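One chain of protein is taken out of this complex; the other chains stay put.
Letters A, B and C mark the chains as written, and numbering starts fresh at 1 in each.
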Amino acid sequence: MGSFKGHALPGSFFLIAGLWWAGKYSLWYATLRNKSLGSTSTRLASRSTQRRLEVIEGSVTLFFSVVGMLAEQFVADGPRLHLYDYSEHHWDRLHNWQHSTMYLFFGLAGAMSLIVHTTDAAPLALDRLMLAIAFFIEGFLFLYHLHGRAMLDVHVHQLLLFCVFGEAMVSFLEVFHRGNMLLELLRASLTILQGSWFWQIGFVLYSPSGAEWDQKDHNNMMFITMCYCWHLVFSLLIVSVLVVRSRLKRTPPMEMGLLKPRERQQESEDEIL
Amino acid sequence: MGSFKGHALPGSFFLIAGLWWAGKYSLWYATLRNKSLGSTSTRLASRSTQRRLEVIEGSVTLFFSVVGMLAEQFVADGPRLHLYDYSEHHWDRLHNWQHSTMYLFFGLAGAMSLIVHTTDAAPLALDRLMLAIAFFIEGFLFLYHLHGRAMLDVHVHQLLLFCVFGEAMVSFLEVFHRGNMLLELLRASLTILQGSWFWQIGFVLYSPSGAEWDQKDHNNMMFITMCYCWHLVFSLLIVSVLVVRSRLKRTPPMEMGLLKPRERQQESEDEIL
Amino acid sequence: MGSFKGHALPGSFFLIAGLWWAGKYSLWYATLRNKSLGSTSTRLASRSTQRRLEVIEGSVTLFFSVVGMLAEQFVADGPRLHLYDYSEHHWDRLHNWQHSTMYLFFGLAGAMSLIVHTTDAAPLALDRLMLAIAFFIEGFLFLYHLHGRAMLDVHVHQLLLFCVFGEAMVSFLEVFHRGNMLLELLRASLTILQGSWFWQIGFVLYSPSGAEWDQKDHNNMMFITMCYCWHLVFSLLIVSVLVVRSRLKRTPPMEMGLLKPRERQQESEDEIL
Partner (left out) sequence: MGSFKGHALPGSFFLIAGLWWAGKYSLWYATLRNKSLGSTSTRLASRSTQRRLEVIEGSVTLFFSVVGMLAEQFVADGPRLHLYDYSEHHWDRLHNWQHSTMYLFFGLAGAMSLIVHTTDAAPLALDRLMLAIAFFIEGFLFLYHLHGRAMLDVHVHQLLLFCVFGEAMVSFLEVFHRGNMLLELLRASLTILQGSWFWQIGFVLYSPSGAEWDQKDHNNMMFITMCYCWHLVFSLLIVSVLVVRSRLKRTPPMEMGLLKPRERQQESEDEIL
């Protein structure tokens, strides 16, 4: 039903996604501040660069989602597209099917992002709406996933739900506040948190060193709750470092003092796009 | 208390409503993009067409709600407006009365839509507010409807609540963000989901083939949860196909590249109306 | 602990408050539509009329809240400001104290409304914020009020919480969307609902005719839930009638067709004030 690898793999994916987003948005934000200095040709160049980044992101998401779906179905103990075992009258490996379903929604989000950024057939904000739906469905399936497990097992997965539903909410808010730097960075932080927490779950429930945690000790639960907060600190620090570095590197500090803070903040990615 | 037909009927209504909305909004959205090309007379024509569509929609909603209320009261085993059985001292067929109440609120929403679009006696956004209230009341009545049923029965109806309350929330958001394409399409998708899920409930609880589901098997619950996600994929795909088709059909692709994505997105139905 | 009169009294207050609000806002809305027709002197006159109405509303609220507090303390079985019974070591008539606390917050809301509309010492939106807090506290105290009562008793009071917290939410939204006609009317409807539901609670739990309801019958709960929806229909209809009447009476119908619906809707009370 679960394994160390089964948690480390999605964990790595979310870690990479979170880092990618943190890097992308802090880069765009730094570019925005230099806008007033650049010539028109520079700006057009950065616009097409951004669109290209979005297309790459959408393609990679779509590709890995399809790979994930195929892997869940056809690796060693996958259901190979059989949904119901008629000989023994029960559903066939529902966990693999549930994971496939999660991948499917992230694949849809990737495909939607591709459509939105390569054609004009749909409004721009659809990519965030599909992302919000994908995160919501991930949390929704986890929510009904936990019946009858041990207390600590349930607890570490419930903590996961905080960041998954948090990401869904932030993405949904982005539909209305597109290009809000803070929401984008919050989404990146929560995604890094989700990634590192998947690794933590792997270490707690299926420790590679063989050590077992007492699943009924209340102190373990209190430690794990606190540990979750530390993961959040860690992800916030990573995102902060990325943002500050990309900003300091690129802006001549004397000039910045002349701009009013408010003005800069209200500019959005879309204005460049 | 329930039957296959009793779920297939509202299911069909919601399916039709969802498809209608998806078609209507994708058509309007396509029209908006062509606005810059059309002459003033064309635009005036499209305005009055839209108003006429709204009036038709309101009338049909009102008509079927009244029919629904009458049917619940006067078909074979209806209470025929008797609320209390004095001879045996108990309430008389409360389920029929509850369904009548739901129809009543949708009827009010239809009547309000009629008033809003034919007279000037009320602000435009009232139609969405009444729709939000109608969906909220539907969910509210279902919420207190489930006492003492079997586990699977409760679960499939709880899943229904996700899309019903989702529709209420989206309609309420539309009061403040009227004409937001994404909210309108999300509402259409959730309505299609509600419709197809009613059919699914019918097949699970009152299967016409006579097969019975084990109501206490946890695997059945996990499958049903996942199945709900597939219904959502299905409804999202239908809406997407409708949108993309209506947009590609109508817009000369070369011209589109010249418009900034942001501008087009902010235009709303109301600007044409 | 409760009585028919103890529910009819606050019910009547909320009924009157809801009707007052519905009347006030529909009148203002009608006045707004005639603004373009009136001369400057008419408009100045309507401005000072409105301010006077607000002052009267604030004074009346403050007066009845103080009367309510005094009545809870000093009527026949009130605690007369004694909080703790030292002879028997228990708290003294906590229910009266709780009701006094509720009145206190509504009194604060009235006082704040007076301050806001007679002086310039505070921002305008503070009256809605205090109203939101007053409704929230009412719901909050009811929430921890229900421990250990019979099932039906708990249920009718829980239903009350829906409209109380709904009013708190709508008032809080008005802090940001002040002068939004729909929120104002929704608040009026929910207040009428609260008022008529208090009367309903009185009839169910302390029926003056002496008939007793079976507090454990699930059918009674289902009926009560549905009955709550009918009260909502009733309050929505009253508000609608008031709005439509005040609008039709005052506007020459031919002229209205020339105004775009959107423009009128965005105008707010504050623009006149």
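Keep this in mind: contacts are C-beta pairs under 8 Å (C-beta built on N, C-alpha and C of every residue); 3 or more make two chains touch, one makes a residue touch a chain.
Since the model is a prediction, treat every value here as computed from it, not as a measurement.
Asker: Quick check: which displayed chains does the absent chain contact?
Answerer: A, C
Asker: Which of C:125, C:154, C:169 or C:244 sits in contact with the chain that's absent?
Answerer: Answering carefully, the residue with contact to the hidden chain is C:125.
Asker: Using the definition of touch stated at the top, determine which of C:4, C:140, C:203 or C:234 touches the missing chain.
Answerer: C:140
Asker: At which residues does chain C meet the chain that is not included here?
Answerer: 90-91, 94, 97-98, 101, 104-105, 108, 112, 115, 120-126, 129, 133, 137, 140-141, 144-145, 147-148, 175-176, 270-271, 273
Asker: By the contact criterion defined above, which parts of chain A meet the unshown chain? Give residue numbers in ascending order.
Answerer: Touching the missing chain: residues 162, 177, 181-182, 186, 218-223, 225-226, 229-230, 232-233, 236, 240, 243-244, 247-248, 251, 253, 256-257, 259, 261-262, 264-265.
In the analysis below, only the chains that are shown with their structure count from here on.
Asker: Quick one: how far do you have to rotate chain A to sit on chain C, C-alpha fit, nearest 5 degrees?
Answerer: When the C-alpha atoms are superposed, chain A turns by 180 degrees onto chain C.
Asker: Quick check for the class: compute each chain's Cα centroid; which one is farthest from the centroid of chain C?
Answerer: A
Asker: Please tell me the distance, in whole Å, between the geometric centres of chain A and chain C computed from their C-alpha atoms.
Answerer: Roughly 44 Å, centre to centre.
Asker: Which residues belonging to chain B are in contact with no fewer than two other chains?
Answerer: Expected reply: no residues.
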